[in-house]
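Only one protein chain is missing from this complex, and each of the others stays in its spot.
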Amino acid sequence: MKKPILLRTIFADNLVVVIFLVITAAAVPVSGLPLLSIAQEIVTRIGRNAFLVFSLILPIMAGMGINFGMVLGAMAGQIGLIFAVDWNIVGVPGLIFASMIGVPIAALLGWMAGEVLNRARGREMVTGFILAFLMDGVYQFVVLYLMGFIIPLHSITIKLSRGYGVRNTLNLDAVRQTLDRLIPLKIGGLTFPIANYLVMAVLCIFIVWFRKTKLGQDMRAVGQNQVVSHAAGIPVERTRILAIVISTIFACIGQIIFLQNMGNMATYNAHKQTGFFAAAAILVGGASIAKATIPNVFVGVVLLHLMYIVVPRAGTNLFGSAMIGEFFRDAFSYGVIALALVLHAWRKRANADSARSGLRGGAAGNRTEPPATIAAADAGAGK
Amino acid sequence: MLKRLPGRPLFFHKGSAMVKSQPLLCLDGISKDFYGTVVLKDVSFTLEKGQILGLVGENGAGKTTLMRILFGMPVIAETGGYGGRVMIDGETVGFSNPFDALDAGIGMVHQEFSLIPGFTTTENIMLNREIKHPGIMVELFGERLSVLERATMRTRTEKAVQRLGVRIDPDMLVSEMPVGHKQFTEIAREIDRENVRLLVLDEPTAVLTETEADILLAALKKLAADGISIIFISHRLHEVLQICDKIVTLRDGTVVKDVPAAGHTVRDVASWMVGRDMGAARAVQRRTLEAKEAFRVDHLWVDMPGETVKDVSFSVRDGEIFGIGGLAGQGKLGIPNGIMGLFPSGGHALLHGKELPMGDPKSVLDAGMAFVSEDRRGVGLLLDESLDWNIAFTAMQVKGQFLKPVLGGLFRLRDEKAMRELAEDYIGKLEIKCTSCKQPAKELSGGNQQKLCLSKAFALTPKLLFVSEPTRGIDVGAKKLVLDTLRHYNRDFGTTIVMVSSELEELRSICDRIAIVDEGRIAGILEPDADLADFGLLMSGQGGSR
Amino acid sequence: MKVPTQKPKAAQMQAQTKTRRILLRLALLVVYVALAVALFIFNRGHTVLVDNKGDPAGTFQAFELMKVSIDGGKGMEFFKGDRDKFTVVGQRHRIRIEFPDGSKPAFEGRFIVPLGGDLFLLSVPKMVAGLEPFIEPFVVARSPLPSEEDALPLVPDVPEPILGPDGKPILALPTATPADTAGK
Partner (left out) sequence: MTDAGIKGRLVSAVRDFGWPRVIIFIFVVLLFLAAPFVGVSVSASLSDVLNRFGQNAVMVLALVPMMQAGAGLNFGLPVGIIAGLLGATLAVQFGLTGWVGFLAAIVLCLPFAIGFGWLYGRLLNKVKGEEMTIAMYVGFAGVTFMSIMWIILPYTSPNMVWGYAGTGLRTTITLDGYWTRILNDFLAVRIGQFFIFPTGVLLFFGLAALGMRLFMRSRTGTAITAVGSNPDFARAGGVSADRMRTISVVVSTVYGAIGILVYQQSFGFIQLYNAPLYMAMPAVAAILLGGASVNKASLVNVMVGTFLFQSILTMTPSVINSILQTDMSEVIRILVSNGMIIYALTRKSKVTK
């Protein structure tokens, strides 16, 4: 009874990945892009996007689903960058400076988000989603009206001509790609942003270590059963909040890394799709809203971005219109998220049934012969 | 919050002064009432170190409440504390929450598992008591960033499990464990605490197979030998007699017997449990009903959490009131819920020889059955809706009543007027106390809500009526009225009734025959005037099923 | 109630660890702030306009040709009247001026840019002539950046604007009420 379900689960897990592989594999030749340039793109985009995706792992571990509220972190990161650019702090130090401004803000926002999500048990995801919209309004208010008005801005070059508020597009010359270029490495025509990878490696080590800590353990416990955890004396609410706080902080740093690679920042839009891309990536990577691993992140980023690179071109070559390809990849990414969520729900039900299957079928119930394992234990009791 | 009963001598003064050692646990004149209804009256007993005490009694005898008091469950304080004193090593203690009790060395193993499925044995046993290894992060960001010492935890686990004299893989996931292992894991978690001295087990063997149960009992004896005192709550009296040093029998909140286990038979204990002075319980005089069969059930199984039915068969005569009794968690509630299709179920149910489909409430209702659920607020009522909605809804959906055609029968709308009339009719008949039939159901008292549920069922004019725990949690007056109403519908409209209740007295006062369910099977069917001890026996796992 | 004996001791221990941790955390905080400040001070980028112009009043003359390098960076050649910009990070800087025509020996100089400013003008002739101040803030009327993107961000009515496939904002509902749009 258990086994087939297990197999089906494994299939379901990879279903998303498989679909994705098939589509992209088909699209690569059609797109007619040289493999080398595709590879180069992927290499860069891993360095650029993976960090953001990592920020989703902990909340999933804590059973809060995908933290669409990570966008709050992205906003904090952007505020950090605004100040770094405003004071023209150059190079990697500029990035660090931006993070040091951003992280406390992110922590604060994360705490608030955690409080909100604790009040919305069972619908964390949609709440986080709307919360991102709400805070976008606040962000706009701060950056567009308060900056240069109450919050002092130093440089006129980033101000709107009316004297307050930040420009639509911020050019990040001071820090552009400084991290990517910090430790350059060229292998056969591919340039690797080693520094980014190092940062990421540190992050991975942190996550692995964190899983080993008491807090990490508590998060797993809370994620699986809040009632039992509470009965055991684990501060459930606080643990959940911490998960969100950490996630938000990661998102903040992630956004900074992302933007330094982009080289300029759409002040009022850059953060809007962050949550969506991260969620799509981690789900494409085979994660569910209950379980996510480090490999999921990398697989996801590679697959998602491979598709984002090749499909539009393929669309152009097939239908003579890039739009089709672009819409297709969007429709597909959205669809994948929905699919992953549905699969998860379906799987949860299947497991619940299998768990109780022993109690069904009446007369052939579990009262008859004892399991072998117990027999062994019996011997243990004997001596 | 401790109400001291005035002028009571201390327990062990009253008992012979030759108590050598301080008893580990001493309950002294414990009494507790929930808003006037007394559930515990002057309960006193002691438990020596390394003793196993069997605590037996029917549902509602007060076992649970007693354990809650002992364990310092907040609900006790919230409902006004308790009278008398709990003493450990002669020290009066008053726990304000379970964690205090744990610190004082009391461990409790509840009936339903509190384990985390995705965790290993070790992780569960050490849950929130993990062994931590401090580091710089701890200094900077607090205790919770200390790394777990899994190796040490693993050995600790092995030690704890060893103490039970069983073998469980420390790295096995709970979700993949046989139920027995889960039970042992729970116990291991309790005894792993360094200071644990008293272990309370609530129906630990209920979910176990025979073999597993035997292992568990052996393990308990082992623990007792190690000097841990145990309070063993079980309805399986043979088990109680097998391992306990002394047996305390509770009935209606008082200790009716406090004796050493030695030299007593299951039958004795059973009769103490259920025995009442015959005056109180006057069984109905037998009726002679024609043997025409109204309803029969063959090999029914129901997967209702906490009330699993394994294999039940019985037959109900036309115009009969058939009672189904038994202790909580034995599956008696599963029977009606399964037949009505509210939980996954299998087997056969025939109404007047017509097979009823399983797991399809609609067609069962169509066939002319009705069900008054034990879960009044959860299943029985639309708490936010008005009374007439509650009464008329099922009839509307099942029979299409209370709908009036509009636009020349183009489609049909709710007939609010008819619904109101119906509601008022029943409000009158069953004396439901309410401001109007537009009052939301949640505002009614328990008793009136129960009447509402009955009205809902009667509105279907059923051939066969299932009533489940009809008098649970309602006051005496309402009780009587509910029972009379049932009797009235049975006698005057010939409605066949199957009544499920944990209150034996109630069953005996109204039913023509009473089936006792034990561990998902019918242990036996008795006449209402049968000897109480026999009922007791059937309830105590001594029934015909084995 | 079983632990009154070791309670004081335990309490004491706890107090100790508590104070220790508070101190450590304060230290961490200080380091954090200090680092931020340090980054701010030592990594601010400034633009220095170096020019080779003479004083109309004639107190100092421009050079025919000079090669300027700052902080050992790659040099730039200046003819008479040239002006060009260097980007420097931090406040204290070395400047080296060579004269390819060999008219003068190479000149080594140091200068400090104030933390606050962004844009400075450094007059080499003045510097070489040893006149102060050879470096002074340079004020531009308005941002050197082009300001065509100086409009308010497009913030449409009902739907939030979202980034399309590659960051280009997707069409969204106009704010206008039906009445206004009828005109369109």
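Residue numbering begins at 1 within each chain, and the chains themselves are lettered A, B and C in the order written.
The working rule: a residue touches a chain if its C-beta (ideal position, glycine included) is under 8 Å from a C-beta of that chain, and two chains touch if they have at least 3 such contacts.
What you see is a predicted model; the values in this text were computed from it and never measured.
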> In the complete assembly, which of B:36, B:353 or B:400 touches the absent chain?
Replying inline: B:400
>> Looking at the full complex, which residue from B:177, B:270, B:294 or B:365 touches the chain that isn't shown here?
In response: B:365
> When the complex is taken as a whole, what residues of subunit A touch the one chain not shown?
Replying inline: 65, 116, 119-120, 122-123, 125-127, 129-131, 133-134, 136-138, 140-141, 144-145, 289, 319, 321, 323-324, 327-328, 330-331, 334-335, 337-338, 341-342, 345-346
> For subunit B, which residues touch the unseen chain?
Replying inline: 340, 342, 361-362, 364-366, 371, 373, 375, 377-385, 389, 393-394, 396-398, 400, 403, 406, 411-414, 442
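Everything below uses one rule, namely that only the chains that are shown with their structure count from here on.
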>> From the centre of subunit B, which other chain's Cα mean sits the farthest off?
In response: C
> By C-alpha centroids, what is the most central chain here?
Replying inline: A
> If you average the Cα atoms of subunit B and of subunit C to get two centres, how far apart are those centres in Å?
Replying inline: 73
>> Taking the touch rule as given, give the residues of subunit A at its contact with subunit C in the complex, in rising order.
In response: 87-91, 93-94, 96-97, 100-101, 133, 136, 140, 144, 155-157, 159-161, 165, 167-169, 171, 174, 266-269, 272-273, 308, 312, 326-327, 329-330
> In their shared complex, at which residues does subunit C touch subunit A?
Replying inline: 32, 35-36, 39-40, 42-46, 87, 89, 118, 142-145, 147, 149-155, 160-167, 169
>> Give the list of subunit B residues in touch with subunit C in this complex.
In response: 91, 93, 104, 139-140, 142, 195
